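First the structure, in the form of structure tokens, and then the observations on it.
With one protein chain withheld, the remaining protein chains of the complex are depicted in position.
Showing chain A:
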Amino acid sequence: MTIATTSGGAQGGSALERGGGGGGGGTLADVVETVLDKGVVIDAQVSVAVVGIQLLEINARIVIASVETYLRFAEAVDRMSITPKNQKGLPDLVGDAAGAATKGKAISGLGKAAQEISGAVADSLSNRGTDEERERPRRRRDGERR
């Protein structure tokens, strides 16, 4: 299985990173985001047998629209070079020729990446079940049922 970490960029030419699944390969941030506040709620309203336990405070939520966010974006602009790369706003100076060249390049790059991707998928699907044997329940076969 292809395991992605947050530290690396897109690996192996694929535009898609794989992670999680069987709890493997996911970062703590992934785990927190995946499981917190999800799942069937069984609370005291439903069953008096539910015991209140102390949960460590986990702050997974962030405030998205705030002055801090605005200032952070502005700072990012400030950090960027005066002429951002791929400047699409550049008036027609660049012209059609350059545009065509860029296009051609993108297409050939895409073909190559596509091949690598299909390899990565086959790999991750066929490996399932062999690398995740640990720590999971199995299902009894019919013969074992009673």
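As a working rule, contacts are C-beta pairs under 8 Å (C-beta built on N, C-alpha and C of every residue); 3 or more make two chains touch, one makes a residue touch a chain; residues count from 1.
Here, contacts and distances are computed from a predicted model.
K.L.:
Which choice in "Response regulator", "ATP synthase subunit a", "Gas vesicle synthesis protein GvpL/GvpF" or "Polyamine ABC transporter substrate-binding protein" gives the name that UniProt lists for the one chain left out?
P.N.:
Hidden chain identified via UniProt as "Gas vesicle synthesis protein GvpL/GvpF".
K.L.:
Just the residue numbers, please: which parts of chain A touch the chain that's not shown?
P.N.:
On the chain A side, contact with the omitted chain comes from 4, 9-10, 14-24, 26, 28-43, 45-47, 49-51, 53-58, 60-62, 64-65, 67, 69-78, 80, 82, 84-89, 110, 113-114, 117-118, 121, 125, 128-129, 132, 134-140, 145.
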